[in-house]
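Removed from the display is one protein chain of the complex; every other protein chain stays in position.
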Amino acid sequence: MHIHFLDPFRPRLSPVHALDPRVKLVLALAYILTVALTPVGAWPVYFLLLAVILSVGILSALGLGFIQRRALLALPFMLAAVPIIFTNGETALFSFPLGTWTLTGYAEGLARFASVALKSWLSVQAAVVLASSTSFPDLLQAMRAIRIPRLLVAMFGLMWRYLFVLVDEALRLMRARAARSGQGAEAVHRSGGSMAWQARVAGGMAGNLFLRAFERSDRIYMAMVARGYDGEIRSLPLSAIGSGSWLTLAGGLILLILLLLFGFLLWG
Amino acid sequence: MIYAPAQMHIPDGFLSILVSAILWAVTAVVLGIALKRVGQDLGERQVPLMGVLAAAIFAGQMLNFPVAGGTSGHLMGAALATILLGPWAAIVVMTTVVGVQALVFQDGGLLVLGANIFNMGIIGVLVSHFVYRSFLRLSGGKRWGIFAGGFLAAWLSIVVAALAVALQLAVSGRSPANLAIAAMGGIHTLIGIGEGLITVGALAFLYAARRDLLQIDAPAPKGSRMVWVGGLTIAALLAFLSPLASSHPDGLEWVAEQNGFIDTAQSSLYTLIPDYVFPGISNEALATIVAGIVGLLLVFGVALGVAHTRRKKTA
Amino acid sequence: MHHSIEVQNLSFAYPDGHVALREVSLMIAPCEKVALVGPNGAGKSTLILHLNGILLAPTSKAHTTGQGQVTVCGMPVEEKTLGRVRAAVGLVFQNPDDQLFSPTVYDDVAFGPLYQGLPAGEVDARVASALAAVRMEAYARRVSHHLSTGEKKRIAIATVLSMQPEVLVLDEPTAGLDPRARRSFINLLRDLPLTMLVSSHDLAMVRELFPRMVIMDEGRVVADGPTAVLLQDEKLLEAHGLEKP
Partner (left out) sequence: MHHSIEVQNLSFAYPDGHVALREVSLMIAPCEKVALVGPNGAGKSTLILHLNGILLAPTSKAHTTGQGQVTVCGMPVEEKTLGRVRAAVGLVFQNPDDQLFSPTVYDDVAFGPLYQGLPAGEVDARVASALAAVRMEAYARRVSHHLSTGEKKRIAIATVLSMQPEVLVLDEPTAGLDPRARRSFINLLRDLPLTMLVSSHDLAMVRELFPRMVIMDEGRVVADGPTAVLLQDEKLLEAHGLEKP
């Protein structure tokens, strides 16, 4: 049993995939920052930002459907922002009775909600494209390049490697539990057990998983030591960034800065 | 989706820049201290141990149990990590987990990653450490102390983290304080019970199989008094602040306004620029022109790129 | 009388599109003991997971990635019979560590009966008789984690025996055992009076214990017959990556 599907990376032949991962990471972060800084109500800028990310999405050959489906993940959180439509602003837009209350939606609140929702949607698309077009080992290189502490990068690498092993273990644990979740022939007994008991069983499974992870980490440590590991984290030097990638980086950053300026300008 | 822990990962767009930046700064400092401490405490084993345990937390978040109405309970794991590893290593481990969730699975945003690490990694861990250690001390390392402490630590870590999320949303002006705090607090008071029960189940398993891992008689690691005090302060602060904020939402509204004001002030600085750069062109006209040019460039770029990939494929 | 296991024309693909079973048919009569062999990736485990509804044949609406029908002890395996199917078919996986998730041996063996909602006294009796069947009575209060692999394997069997199943299905039961533990485990299997389907790479054990043998490769049943006969057919064995023991 394997859970390959957990890995979001989708290998394709596309310029987005081919782009240096360091440049891609920086551009993705810059894009998200631009989105965050773009003022409320600067709709044309949002539209342009959307055009940018959709273009990149098309270029990446991942399929817009795929990207949008993954982007839905952030959707449930939108609920948290819905109330601002009704609590924020002066210009009443619509109102409807709700029992003894009347709920009034304001234009300013709606604008604010829409921009929060848009910001979130645009940002998550950028993150999806980044994760789906860059293999994790490449992302690790990029993290090293932007000076994330080496210890942390090493842990990201190990965690990702063993994620698949341990998630397999977790799935097997759940399978074993399901296989024994039977029901007697006579209908007199209610099956399933109490919720607290079920939670304790799930806890036992978590304990089992942790314990085995502890023991595994010992064996991994021995395997590392056997090959000369001394507590120091070493890695091969990073390769040079090609001139094409530099150009893309410069072009991308300039475009984002322009959009940002444009946003402030329009808004003011 | 097989993997769906408590809804606590804030996506991008839901915090103001100022709040994100402050929480990034706090997180970076605490994480820096934690990384240093961990190197001293665990030595050479730190990398494999924490890396694999981070994977275990992630995998553990998939273990579920049925709750009423087709929903199911899950683990967040901050308390369990703290109990097993001590506060510093737990902070690093939770940072790794939350980081991978954001980077790989888009669970939580990248710009607000600092805030998410702060909520689930730092606050969750500090509060858990404070509760668990206090109970161990109180009970003299007895069974009931471990289990009661574990339960409360897990429950509180969830509730406090949820309140922190609500406060950050309110301060960012993304959600009215009274609603956010009541809703997040209310839901997570229940979700926290699941977390507590699972944590106790895991502790019971480990208590039977490997009592030494629960660090019952282990001397408190260096710097843990600071953590203990930190946990106490955070728990107290949120316990005090949340009801206050939700009964006087205006206060937070005011903060949010100030926050918005800073955003505004910052941007009005830039709005001065264009008039110098492009004298004589009205903003609206400029907007249309620039929009047109950028749009054209984009379409052109896409067409070029698609043609490029086609050529590669057929070659 | 019905067959213990009836698999008809079962095909199955995993969500990633990988086809793991292709029109598999298999009948097992009550009290028969059958071995399931084949190279890695042949689909043995996938077939076994269908027998107690962890993977479902597409009669149920939710799963349309294949076709076919699985019937166990006269019950079609589908969403609404799941509970009873799981009580009738005891599934033991390869790695016992994946199955022992409770603090003590007793808790693990009691899981099935407790889930079924049996009263406490009955649970106790079930646990005692299951442990007796695998000759591990003395281990009830022990912590599973500290047992040897051989002992864990026995406990894993007890965890399903306590549900009093009609059919016992084991996935690679002797993998990872040293010769002594393997021998004692083989003796245990010989003595259990249940219908049995066992997947294994251990052809020596298959020859010793199972009169009938089913060979799978690439998702198909490629041979089904008396073990003594099939094990003579060197060409067949070689074609499917097996070696005469």
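For clarity, chains are labelled A, B and C in written order, and residue numbers in each chain start from 1.
FYI, a residue touches a chain if its C-beta (ideal position, glycine included) is under 8 Å from a C-beta of that chain, and two chains touch if they have at least 3 such contacts.
Quantities reported herein were computed from a predicted structural model and do not represent experimental measurements.
Touch, as defined at the top, links the missing chain to these shown chains in the whole complex: A, C.
Contact with the omitted chain, checked across A:31, A:46, A:77 or A:136, is made by A:136.
When the missing chain is restored to the complex, the residue among C:3, C:142 or C:201 that touches it is C:201. In the full complex, chain C contacts the hidden chain through residues 39-41, 148-150, 175-181, 183, 201, 203, 241-243.
Touching the omitted chain from chain A are residues 2, 4, 7, 135-137, 140, 157-158, 160-162, 164-165, 216, 219-220, 222-230, 234-237.
Basically, only the chains that are shown with their structure count from here on.
Steps from chain A to chain C, taking the shortest chain of touch contacts, total 1.
The most central chain, judged by C-alpha centres against the centre of all protein C-alpha atoms, is A. Separating the centre of chain A from that of chain C, both taken as means of CA atoms, is a distance of 39 Å.
Touching of two or more other chains is recorded for residues 204-205, 209-210 of chain B. Contact of a single residue of chain C with at least two other chains is seen at positions 101-103, 145.
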